[in-house]
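One protein chain is absent from this view; the other protein chains keep their places.
Note that the chains take the letters A, B and C in the order they are written out, and that residue 1 is the start of every chain.
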Amino acid sequence: MSRRLKVLVWLSSLLVIAGTIALIVVGIVVTDDHPLSTLSPVGRQGRDIARLINPIFIVAGVVFFLVQGAVLALWWRYRVGGSETGDGEHGYYEDDEFPDQTHGNDRLEIAWTIVPTILLAVISVFTLVALFALDDVDASDEDMVVTVIGQQWWWEYQYHLDGDTTTAPDFVTANELVIPAGVDVALDIKSRDVIHSFWIPKLNGKRDAVPGRSHDWVIQADNPGRYRGQCTEFCGLSHGYMKMVAVALTPSEFAQWRDNQMTPASAPAEGTAAAAGWEVFSQQCASCHAVNGLTSAANRGGAAESPPDDWDIYGEFNGGYAGPVITDELIAGAAPNLTHLMTRGTFAGSIFDLYLGAGDHIPYLELANRGTLNRGDLEAWISNAPERKPADADGLRGMPARTGLSPDDIDNVVAFLSTLD
Amino acid sequence: MTVTDRTITAPEETLALPAGPAVAHRPLGVFTRPQGSEGWRSWLFTVDHKRIGIMYGAAAMFFFLVGGAEALFIRLQLATPNGSVIGAGTYNGVFTMHGVTMVFLVIMPMAAAFANYLLPLQVGARDVAFPRLNAFSFWCFLAGGLLLVSSIFIGGWFQNAPDGGWFNYAPNSGLPFSPSKGIDFYAVGLQITGIASLVSSINLIVTVLNMRTKGMSFFRMPVLTWMLLITQFLLLFAIPVITVALFLLMFDRLWDANFFNVAAGADPLLWQHLFWIFGHPEVYILILPAFGIVSEIIPTFSRKPLFGYHFMVASGIAIGFMGWGVWAHHMFTSGIGPLAVAAFSVSTMFIAVPTGVKILNWLATMYRGRLRFTTPMLYAVGVVSMFTIGGLSGVTHAIAPSDTQQTDTYYIVAHFHYVIFGGALLGLFGGFYFWWPKAFGYKLSEAWGKASFWVMLVGFNFTFGPMHILGLQGMSRRISTYRADEGFALWNMVATIGSFVIAVGVAMFLWNVYASTRKWQRAGRPDVGPDPWDARGLEWMTASPVPEHNFDSEIEVERLDEFWHRKYGVDENHRVVKTATAEEVAHDGSNTKVHLPSPSYWPIVLGGGILLVGYGLIYNLWLAAAGLVLLVGAIYGWILEPADDPDAAGHHDDHHDDGDGHGDPSGNGGPDGNGESASAAAPADTEEAATVG
Amino acid sequence: MADEATTHAEEHHTSTGISNEKLAMWVFLGSECLLFGGLISTYMFNKGRIGPNDIGPDDVFDIPFTSVSSFVLLMSSLTMVFAVSAIARGDLRGNRIWLATTAALGATFVAGQVYEFTAFYSEGLGFTTNLFGSAFYALTGFHGAHVTIGIIMLMSLYVMSMRGNLGPERAETVEIIGLYWHFVDIVWIVIFTIVYLFPQ
Partner (left out) sequence: MATVTPESPDTAHAPDEHAHPSNWLYVKVAIALALLTAFEVFTYFETVHGWGDTAIIIMLVLMMLVKFFLVVAFFMHLKFDAPIFWRLFVFGLILAMAVYMVMLTAFRFW
């Protein structure tokens, strides 16, 4: 076998092996369902991004194989043996053979400057087209705008059905962003404290929530379903525990869900466990958590957990801050609005499932009726939240521990929460 | 080779740094100037660029172990879902310190080690332009590094470590959100290492511009010298920007200013812009020295000159320039607006072109070469191969829409580890093996070296390869844990195993250093000769280890790769023939009449003063005041140190060594119109200097 | 290359024919551009980010006063040039006089700045009051610190000269310190225009 042929066989078998491994890995990556995967987009924007990047992955892959192949080929073809220690008669080399002392080739250099430049210029044209299309946030055909507010370490969603974000929202929810499937939904992303980033990988890329700024963003889901997300800008202690879910419903289901969200809660019947739970809740929890129709702004006045004034950026800043306006009791003091807690699938910044093993088996709107409540995590959370999700030692952020509550108290609070559907 | 003869003129007359013994031993106030070159004290007070280089390397290696241990903790915590090896708070401190340590205390000083050791040698100089300032740079860097690392232990394990990420975005870095002392350590520590880098960059720029030996025009300088010079320019202009940002942060935290106070109307994106205006050139500060090292190693072990020298230099300069116009690609999701995103997206893409030119030139150098895979060559080829991967993934997130999916995920972590570990660190390790015999006179074991390379390479790919997949599967960066049902468990476990394989590889390197040193000590010093690898640069043209005075006499350079051309000629058939052995060409270090700048107490005292000021700013301003007194005292001691006799022009021992012009303004002022003859040669040189500026 | 010069010249050979110290100072000044550029942009970016009722530039600036102190600093550059040319001529006494004058003018400027700061403070503009205050004091304070360091260096030169350690062969030392001093002056030229004179 000639040396050239040997190299060819050696190289091609190597490429076959590498290619096979690559294919297997790609296979695992693509087919295995990952809830946060960017590789299987199910929304218009996510798909546009994938359509842009997938060919580039292929081009990059080709360049990868060419360069690595070249390295291996040069290695194989031009390596020479020699003294291991370099103290042979000819130093490291066993001979005095010298290759051509080529210093360069200007035409070659210019060629491999220009070719990649052209390649990249082509790529950049496609990039710019996609970029401006994605940024066209007025594409939404719904009036509704959802103000998404990040804070340590959960998300609040203020629904403005008429699209006017300067007025009070129609209703407020937390952690689970419910949208109608098939339509672009406009988001208005803000932050109350530090920088967060809103990201539902299957629907669209991420957009930072920067305090003092308001960022437009659009998401769309092709089909009804639940799509997970994770805060992706480091936001302090519990950054890793700041997750969220986007729930897409059919338009009619969405209307049903929306109407339910706009109903205030009613007081539990006298004498029930839930009524006792409400007592505890109104003393222990209502300073931060709002329940429309039950808690009031007065509950929150001067509460210890409110952030101190000097960094209180909840209020409107007249010199340039375009943050949310506190207009009425819909908006919580420092914690999620719990009016319809039981309609959500997750709690505590979406790190716990509210219903055991519910997954996608129970339709979203029937969770409250058919789901089995995840009592263990919920009770543990109520009595000692920082144990489950690290919170700042000074108690200004994150849910404080309520270890003083008796097991009965906690049962009653859970009973009360269970009425919030 | 007649050149050799011509350059060896009367040694005493060609000294770069004249000094009279009477001056060197002259008492100064209560202190006597330190003397001698033996014992540990001589290291503390040394101003020798080679010793300073070695100390940079040793300190960087120490910090590398610290940063590596932090990396292993990160990987242990993330090995399984819901990991609980270290809590979220400690985790945040660990990943922040890992980033800060590896960037500022490992890669940068390792590159500084090579810059200090090799730059003067490669341009044929006796020392750097300002030897005492050079010593100060090192001590100042060490002060900043120790201050940063001490934060891990002060006040409890990781209680006061910086925990805002190496990028430290406002307003999370503000007092309300980060009440521990951690961010103060970050701000103060990086200021101090910044001073060190800035001073060192000025020093090395002046060295390259001004201290080149006869005939060493800019386009006869080795590519490593070029890359280091570009790096120094990047440092020179980038460090002030982070200095501004850190000052603003410090004012906010210590004195309640409003720069990042959103409630007062501040825009936190200001920090991001300032940080990344510094931060992106910083990336090239990390990688360019490794590019230079690779460009030295590959030709040596290909038995060929570097392919396309001028294009290699030009692409390095292009990278240096373009590095200033791409910073906002770190901010594609920050909400800077579509036009800014578009502009930075396009500019970022084209920075791939000069980088690609480098890769192709290295391959072309190897093409038809006679490749000898010694350990340094393995590392260099490893860089070519691994950096390509990092470069390609870099292009994929230059594409802004795709970056909105990839940024802040493990895909980015994979990308920059392929660039910084696969590019910079492998290159620097290759440099260790390559120049080790030059610095110490003996070689590291090739067998252990090759073994540790392969272990490191395999571990590296198993650690960071899977992170591409994790990132595309949606795993965010900087999360201390993940849910079991998110599907990240498999590749995280692979990555964790890989990270321990890397640790084994590093341990093998350390064992190699230990064992090779022991072997050399037991056997007595085996003389590797001046030129163990049959290399090309001027640094090989003197004895190994390099004598304190570098070269016995001034070398006159007539072309690129001067040393190689003195060893080899071409016969009538254009075949390369050996015309002289390295030993014949190289200096043997026997010229003991060379006067060198005397050691000095003041650099280390000044470094100590800065350390005190640093702790003082964090804990107690009185301490800072004490540090300031020490600092000012050290500066005055420094200024008064040279024999201060205007009539003795030309007899000062360190006239090249003065930071702010207080010292002897060099013999330029001498009565006999000296020094100016050199300026007749200046036109050509300064013309070329324009390409630098 | 005129390398046939004296051996003494060989000793002080530099590749560019320029002394290391002077080159280092210019390299350093190039770097300082980025520092002050950052501070000035921070100021420009932040000065208007205050509430309508907050204390702002129009409420505190006293342009006639600042114009005079700017003029003083500008003239200190002139006296600095005189100091440099005096020592180059070998006029050590003249050098001392002009060094002292320059330091005195610089000190007048710093004193004016201190007065200005106290006046602003008494009018209600503290470092922590608002973003304008923080940015203004940070920028002008940084500049003031540079001037102060310059004054200390000038005074050190003066003392050296008094002790006979600053002869004509050290003209370049004075020139290098002069470069720093002029740089501080040109930074103030920019600050004075952008901070004080721009329509608010």
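Keep this in mind: contacts are C-beta pairs under 8 Å (C-beta built on N, C-alpha and C of every residue); 3 or more make two chains touch, one makes a residue touch a chain.
Keep in mind it's a predicted model, so treat the numbers as computed, not measured.
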Original post:
Among the chains included here, which ones are touched by the excluded chain in the whole complex?
Top reply: B, C
**OP:** Would you mind spotting which of C:38, C:106 or C:150 touches the chain that isn't drawn?
**Re:** C:38
Original post:
With respect to the chain omitted from the figure, which of C:119, C:162 or C:189 is a touching residue?
Top reply: C:189
Original post:
Residues of chain B in contact with the chain that isn't shown?
Top reply: 209, 236-237, 241, 267, 269-270, 273-274, 277, 324-325, 328, 336-337, 340, 668-671, 673, 676-677, 679-680, 682-683, 686-687, 689-690, 693
Original post:
Going by the touch rule given at the top, which residues of chain C touch the chain that is not shown?
Top reply: 5, 16-18, 22-23, 26-27, 29-34, 36-38, 40-41, 44-45, 63-64, 67, 70-71, 74-75, 77-78, 80-82, 85, 88, 169, 171-172, 175, 178-179, 182-183, 185-186, 189-190, 192-194, 196-199
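Everything below uses one rule, namely that only the chains that are shown with their structure count from here on.
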Original post:
If every chain is reduced to the average of its C-alpha atoms, which one ends up farthest from chain C?
Top reply: A
Original post:
Counting in whole Å, what is the centre-to-centre distance of chain A and chain B, each centre being its mean C-alpha position?
Top reply: 37
Subject >> Centroid spacing, where centroids are CA-atom means, of chain A and chain C in whole angstrom >> reply: 50
Original post:
Just curious, how far off is chain C from chain B if you go by their C-alpha centres, in Å?
Top reply: 32
**OP:** Please set out, as single numbers or ranges, the residues of chain A touching at least two other chains.
**Re:** 317, 319-320
**OP:** Please list all residues of chain B that touch 2 or more other chains.
**Re:** 261, 264-267
**OP:** Enumerate the contact residues on chain B facing chain A in the complex.
**Re:** 87-89, 91-92, 163-165, 169, 171-172, 174, 176-179, 261-269, 301-305, 307-311, 333-335, 338, 341-342, 345-346, 349-350, 352-353, 356-357, 359-361, 363-364, 366-374, 381, 384-385, 388-389, 392-393, 395-396, 399-409, 443, 446-447, 469, 472-483, 485-488, 532-534, 568, 575-578
Subject >> Residues of chain A that touch chain B when the two form their complex >> reply: 25, 29, 32-39, 46, 48-49, 52-53, 56-57, 60, 63-64, 67-68, 70-71, 74-75, 78-80, 82, 84-86, 91-93, 96-105, 108-109, 112-113, 116-117, 120, 123-124, 127-128, 130-132, 134-135, 152, 193-195, 197, 199, 201, 204-208, 210-213, 215, 228, 230-241, 243, 310-313, 317, 319-321, 351, 390, 394, 396-397
**OP:** Flag every residue of chain C that touches chain B in the complex, lowest number first.
**Re:** 1-25, 27-28, 30-32, 34-35, 38-39, 42, 45-46, 49-51, 127-128, 130-131, 133-135, 138, 142, 153, 156, 160, 164-173, 176-177, 180
